[in-house]
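This is the structure I want to talk about, given as C-alpha cells.
Shown here: the complex without one of its protein chains, the others still in place.
To keep things simple, chains are lettered A, B and C as they appear, and every chain counts its residues starting from 1.
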Amino acid sequence: MRARVHITLKSGVLDPQGEAIRHALGALGFDGVERVRQGKVIELELADADPEAARARVREMCEKLLANTVIENYQIEIL
Amino acid sequence: MRARVHITLKSGVLDPQGEAIRHALGALGFDGVERVRQGKVIELELADADPEAARARVREMCEKLLANTVIENYQIEIL
Amino acid sequence: MRARVHITLKSGVLDPQGEAIRHALGALGFDGVERVRQGKVIELELADADPEAARARVREMCEKLLANTVIENYQIEIL
Partner (left out) sequence: MRARVHITLKSGVLDPQGEAIRHALGALGFDGVERVRQGKVIELELADADPEAARARVREMCEKLLANTVIENYQIEIL
C-alpha cells in the first residue's frame, strides 16, 4: 500500500521559498501568478493491508516525526 | 484557479532525506515501511480561467524554473 | 565577491528533518549523536566590491526574501 503525505506551512506562516518562486516567475514573464506556497511531499510504501489502519499509522508518523504541527499542516492520501 | 505541482527525484536517484525518514520511522517502532521518497509540492494560484491553458503554462514553468528535469520528475494537477 | 547565508530554525522550533536524521543515524549504528538540526545555506555571487556594503545588502535580502525571521535565524559570511 502506498501513502502520500503533503506537508505545507500553515496559511499564516511566511513562506520565503514560495515567495522567491512567485517573484522569479514574474521576472520570467509568467503573469497572473497570485500566490505560491512550497511544501514537502513524502511518499511511503507500507506493508499494511488495511487502508484505515495504514491511515491511522501514517497520522501517528506525522504527529511524531514528519511534521512540525505548530507551523505545518499535513494531509494524508492512501493510494 | 489553483495548480499543484509534485516534484520528486527520478526513481534511480538516491534520496538521502527519504532514507533518513525511513530509518527514523524504524527506530521509532513503525514496522513495515519499505520505501520512503521525499519531494516538493508547489501550489500556485493563477489568474488563468482556462484549465488547459493553465496546465500548459505550469508545464512551461516546470521546464524553465521549478524542476531540474535531469534528476526530477514533475506532475501537474489543476484543482 | 561571494556571500554565504546560513538559515536555521530558531532553537525553540521543532525540526522534523533534523530529528529524522538523528534517529536514522542511531539506527545505522552511529552512537552519541545528541542533537541534529537541518537548515539551508544560500551562496551568492555578488558584483559588489565593498565587503561592508555587500553584507548590508545581503542582510536586506534576508529580511525581505530569504528568511522567515519569525521562525528562522540567519547568519551572513562574506568570503
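The rule is simple: contacts are C-beta pairs under 8 Å (C-beta built on N, C-alpha and C of every residue); 3 or more make two chains touch, one makes a residue touch a chain.
The structure presented is a predicted model; accordingly, all values stated were derived computationally and were not measured.
Summarising the interface, chain A meets the missing chain with residues 17, 19-28. On the side of chain B, the interface with the absent chain consists of residues 13-16, 19-20, 23, 65-68, 70-71, using the contact rule stated above. Where chain C meets the missing chain, the touching residues are 6, 8, 18, 21, 24-25, 28, 30-48, 57, 60-61, 64-66.
By definition in this document, only the chains that are shown with their structure count from here on.
Between chain A and chain C, the centres computed from C-alpha atoms are 21 Å apart.
Separating the CA-averaged centres of chain A and chain B is a span of 10 Å.
Note on chain placement: the centre of chain B and the centre of chain C lie 23 Å apart, centres being C-alpha means. Residues of chain B in contact with at least two other chains: 21, 24-25, 28.
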